[in-house]
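Input: a single structure, listed below in structure tokens.
Apart from one protein chain that is not included, each protein chain of the complex appears where it belongs.
For clarity, chains are labelled A, B, C and D in written order, and residue numbers in each chain start from 1.
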Amino acid sequence: MTDFKQIENNLKKEAKKLLESAEVPVVLAYTRGYDEKHPMPFAAKSVADVEKIVFNEYCNFNMARYIMRFPDAAKIAIAAKAADSRALVVLIQEEKVRREDLVILGIPASGMKDPKTDQLIDSRTTGGLYNPVEYDILLGEEIRGQKTVSPYAVLADYEAMDKEARWAFWKGQLDKCIRCYACRKACPMCYCDPCFIDQNKPRWADKAPQSPGNMMYHLTRFHHLAGRCIDCGECSRACPVGIPLYLFHKKVAKECEEMFGQAAGMKLEDKPVLVDFRVEDSDQILK
Amino acid sequence: MSRIGVFVCHCGHNISQTVRVSELAHFAAGLPDVVVAKDYRFMCSTPGQDMIANDIREHRLDRVIVTACSPLMHEHTFRKVIEKAGLNQYLLTIVNIREQVSWVTDDIEEGTAKAKALLNGAVYRARLLAPLSSRVIDVNSDVMVVGGGIAGIQAALELANTGKKVYLVEKNSTIGGHMAQFDKTFPTLDCSACILTPKMDAVLQHPNITLLTYCEVSEVKGYVGNFDITVRQKARYVNHDKCNACLACTEKCPGKGISGWDEGLIKRKAIHIPFPQAVPQRPVIDRDSCTYFLKGKCRLCEKVCEQKAIDFEQHDSFLNFKVGAVIVATGYDLMDTRPLIQYGYGKYPGVYHALEVERLFNSAGPTSGKVTMRDGKEPQAIAILHCVGSRDKNNYEHCSRVCCMYSLKFAHLFREKTSADVYQLYIDIRAAGKGYEEFYNRIIEEDVKFIRGKGTRVAPSADEPQRLIVEAEDTITGKFVRLPVDMVVLSPAMVPRSDYKEIARLFNLSTDKNGFFMERHPKLAPLATMSEGIFIAGVCQSPKDIPDTVAQANGAAAEALTIVSRQKMELEATTAMVNPASCCGCQNCVRVCPYGAPFFNEQKGVSEINEALCKGCGLCASVCPSSAIIARHFTNEQVLAEMEGLMEF
Amino acid sequence: MSFEPKILGIACNWCTYTGADLAGTTRLHYPQNLRVVRVMCSSRINPSFIFRAFQLGADGVLVGGCHPGDCHYNTGNLYARRRLAVTKKILEFAGLEPERFRVEWISASEGNKFAQVVTEFTAQIKELGPQQKLKIDELLEKI
Amino acid sequence: MLKKISIKKINDLAAALMEKGTLLAPVKEAAGHNFAEIKDPQQLDLDYYNTIVSPKTVFLPQKEDFVRYETAKPVAEAQPVALNIKATFLFGVRPCDAKSFQIMDIHFHASGIIDPYWQQRRDATVIFGSAFDLDIPAQDADFYQTLGIGAADPEGSDVFMVKKGEDLLMKAITPQGEEILARLAMLGEGKPADKKYFEEYIKKGSQHQTRNMCLDPQVIAKKLEDIFHSGEFWQAQSAACLSCGICTFVCPTCYCFDICDDTLFSRGVRRRVWDACMFTDFTLEASGHNPRTHVYQRLRQKVCHKYSFHVRKYGVISCVGCGRCTRYCPVNIDIYSIIQDAMKA
Partner (left out) sequence: MSQAITPYLEMSQAIMEAGGEALKKCYQCGTCSGTCPWTPITHFNIRKLVRYGQLGFDGIEEFMWGCSTCKFCVDRCPRGVEIIDIVTAIRNVYSGGGMLPQSLRAFVGSLAARGNPWSGDQAKRNDWAGQKYPLYAPEMEYLFWTCCTVCYDPRNVRIAKTTAALLNETGISWGLPAAEVNCCGESVRKVGDLDLFARLKQKNLDYFQSRNVAKMITVSPHCLATFNKEYGEDYSVVHFTQLLDKKIKEGKIKPKKDFGGIVVTYHDPCYLGRHSGVYDAPRNVLKAIPGLKLMEMERSREQSMCCGGGGGGLWMEKLKGERLSDLRIEEALATGATVLATACPYCITMFEDSVRTLNVDDKITVRDVTELLLESMEINIDESVGDVCATD
């Protein structure tokens, strides 16, 4: 199991060094919330703030989504777990931030917990990676030898369902949605403001939390995340009514990987799949 | 609320035979916002058009729906009609009930029902139509030609002769390109200099042509009609205005540099002109071989020059030009044959490649036209190898088109200037141009030995160490052949200039897998490119001989004229625009547009679209996640509304 | 009377729409359930159009574009191919019958292919029956 | 009067209530409980702490159709949507939520403008309050004690229920409570011991510990006004906020809504839907101007509305300390900590 205390100390040490040398004006990390089991995302801006930094098994937040909050900061340091680092890679690919403007403090972590259920987060429901794909400084020992299960294994029984059962499942789930948009705001890749669903010209769907509006919002969002979703599971954890959105995003990610041969946010030089093409893409993907 | 007019056409009986047109008009009258609904036998006829015009004025219509044949047929006609009646031409929707309804069914119920649905969709869409006006931009009438080879020279002269101002940019210190290196040209065996130098001189004298030699394009901004191009003038260290080309300096100069013009066969002075008829006939100092620049002392040329034209303090300068169109004619290089170790180029002195042989024949060349090898001796037997690197999946799959013909020319020149036996190792003799086959027959009669088999190996001869052995299989007899020869001539593949990637990036050109620039359409638009206002000519597009190159140069000049001959240029109206309030700066549009119309505005953090380059395809509108891009005339609202209308009944 | 499906067609102006016109000029007959929206390029089709079409009650959606390599805008349909493929996979996973959404490359000279595709697609949709899944219905309660 | 019923027979009570009207009670869902109509008596269960979304959905539903219209027809012919409200029993409301209805009543009828939809539903509903189980410590997100609400505070309920071992004691608080209890035949009479137990339970309830600080509405209201312009304070508090809409949607005392027209095939309906002050375009004006574009402005507005402006205008804090906003916030922003920091600022 990951030694959270040791990582916390390293995180504090590095943050202190960076802030003292003024190499970065802000370090994105975590701090204590209203109690031990509910930490909060935190932007440490001064050496004094460093004391407030904390890291434990409940710090699931994907800090990549706060990068855009500091447009005028020349450089930003960020604590990044495996999925967070993939989110950073996608943001770099989409030129929202430049690699040289980031100091990535990589955190290899396993055994993270969901504060709501206080259970271990089942690695099958996330991207299944333990070590960050991109980092400048690694705050802990790389995790080796974990039994890597394909992140898409959890889809098997949903794919096996026949389409009527699958439709009933998804309609039932999406009808619960109360359109609080927490999934959109929790997602590091969803940085459009206003989002297409907020627009009035055109009105893609009505505002009421009923089937047509919910269906249009979620299906289009699944499409907007195609080839970009890094499988961190934050959307499902943020959802107050517990809709398993990660399942659909995983299925779209699996299809994209099979059709276009590229997983999201793994390599800096990749181009996001839906703003790219290969002449030799086969027409079979349309059948 | 809009006031829509619906006009249903019978098209004689083409439509009325399977669509109850009067019922359709009656149905239209019942739809919301429709104030007038009529049907007539021939809407596109003059009385039909007048009816529409009158109704527009009479009923103060602000939308018109014509339910008739395909928009591809008469949309343009009816746009002009409503424009004359004072209504913006884009406030029109055509409903296609002929090609896509009446002609494709014989069941009048089905036809009428579908016509109603289509009409209902059109009404939903018409409500949301917005007036559009096509923007007019002014066009700079000058043209820039990049590359001073025969293609660039020809294009520049053609344009200059029509009165347009032309800037001819050439990287080398002289124009003329590879053609100036040749001695003779096939098939007429014209002396290359004799037919080229008059044109070079015409370029120098032509009042409308500004010659920019020893220059490279460093930056391209702007768009069709309004290009803003920065050119880097490399330092020549000789002031070309003062210099009167007495060339005393070139005699005195001690510096020794490898002559690129003579393909490295001999050395040349640091201060030099590549060849006597160079245009402009002014010397240039090559930094890498000038003793002053290398060791800090000498400056002999400065002492000798009466005109005081030498200026060692010169450094690169940047010139800026505004032009309306650009012709890229950057030409080609020959493939470096060193990696093909089986031919031993660079290892055995007897192995030459085509351009070196051209220089050997040239009277201004290193051997003043005498065919002598690197060891000074005259070759007794020569083998010319075709398809070196061409037609070869491991190197270049394309056929370079001209090697067969210049190899035949070499054979003729060798037979004429030496007493050597000449072998040609070929796969197919491709002599398809005008007078080419006749030229081939003439060479056969000059007793040149043709061996049908690709040369596979060149090795030093065991028993005569000075000579070379060329191995091949004569596929006609099936025999393995060993040719003892003195000189081996390779015809390497023609490939684009080594800096083609840089040129492609500057002018937003795409290239094929070998690096030749991509034309907009291989058959119907071979000289245009995906970038509006940028044209290509000559071998930079694909290997070709001089006649085709000149023809393409003239074509490119004509295409450039279509732009610069007009002061004003009307831009398409159905382009896209970005609503900055909704744009989140994800730059998806910038990444996908093949025309580079969208660009990212750094300060505002939003994308904007250069409407001069936008073709109106709408790709950017569909990739925009926050639907901030409005694809005029096909906006999201209009398409959604039309779909809603179509699905109502 | 038997179920008459409502099929929405989205056709690219340069190839498929022209091909449809050609089917007309050569008097090829095909069922009239298809209602066509003309767009300038298949790449103009936003995936949300497809979701919206099914919500409006379309029983089938047929998208027509130029063959890869023939696109009037050079790379438009190459992007469209990827985006519509992802759309199809999303609808399939959501539980909609995959056959209801079809993409075909039909060039300006393939009038017969257009007629044949429409006929075949209409028959297929007729056999599948009305599409009740994504269709919006609460709004239509009788007043 | 005090009635009693064995918890095992709770389903009969449900069946009885269902005959008399619609019974709404917390129903188990994937992520927790939410109020929903009980269709079959077995569904009624009592082991839940509190619902995810507050019971305000009963009186202020997230979507309320006002009027239906046709675009082709004149406005006069638009048809208002009939509001046929049946007698309703809202079963299992926690004390903090029960108290929240009184605060919401201020806006929906007490201030003179009667909202018919809210009022008709409110009048037709009997509220069965249910005390927290005092053996289980309060969840750390709750702080209703700070707002003066006891864990077994009957205020706001028509009937208040307390568990006593295997039995459920039900005491009528309001006349409606009396009336309904009388009509429920299967309830047994409460013995004096039960009455005493009931009274003590209520007293013990008010001592039941949650996060607590002494909070005088006027003091916190003044404090918040003073620090309203301290950008630094609010930016620190809202640094983590994602500005989604959870805290307002789950909150029992948030009532902001938006009116929109949904049209399809030239027929449409005008309806009311919840809106959230935390949404970026909540204050977007037609001109395009948006007075609150930054997250800290929106968070400041939310907190100050509840703990400052509401006090200035109606004299009472518009919060009942149910802790939902803290419990369901994806980044664990806690309004109680903000108020604590504000008091210290």
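To be clear about the criterion, a residue touches a chain if its C-beta (ideal position, glycine included) is under 8 Å from a C-beta of that chain, and two chains touch if they have at least 3 such contacts.
This structure is a prediction, so every number in the text was calculated from the model and none was measured.
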- Looking at the whole complex, which visible chains does the left-out chain touch? B
- Query: Quick one: which of B:A29, B:A130, B:L204 or B:I341 touches the chain that's been left out?
  - Reply: B:I341
- Of the residues listed, B:R41, B:H206 or B:R452, which one is in contact with the missing chain? B:R452
- Message: Considering the complete complex, identify which of B:R391, B:K544, B:R591 or B:K615 is in touch with the unshown chain.
- Response: B:R391
- Item | Among B:E471, B:E572, B:E608 or B:E637, the residue in touch with the chain that has been omitted | B:E471
- Task: Kindly note down the residues of subunit B that lie in touch with the hidden chain.
- Result: 341-342, 387, 391-394, 427, 452-457, 459, 471-475, 478, 480, 482
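Simple rule for what comes next: only the chains that are shown with their structure count from here on.
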- Centroid spacing, where centroids are CA-atom means, of subunit A and subunit B in whole angstrom: 45
- Task: Between subunit B and subunit D, tell me the centre distance in angstrom, where each centre is the average of that chain's C-alpha atoms.
- Result: 70
- Note on the structure: Separation of the C-alpha centres, subunit C versus subunit D, in whole Å, is 48
- Where subunit D touches two or more other chains, by residue: 262, 264-265
- Query: For subunit B, which residues are shared contacts with two or more other chains?
  - Reply: 592, 623, 627, 636, 640, 644, 647
- subunit B contact footprint on subunit A (complex, rising order): 71, 94-96, 191-196, 199, 201-202, 204, 224, 271, 274-276
- Complex contact set, residues of subunit A against subunit D: 33-35, 38-43, 61, 65, 115-116, 176, 178-182, 184-186, 193-194, 198, 206-210, 234, 237-243
- Note on the structure: subunit B partner, complex, touching residues on subunit C are 6, 8, 13, 17-18, 20-21, 23-25, 27-32, 35-41, 43-47, 49, 52-53, 56-58, 72-76, 79, 83, 115
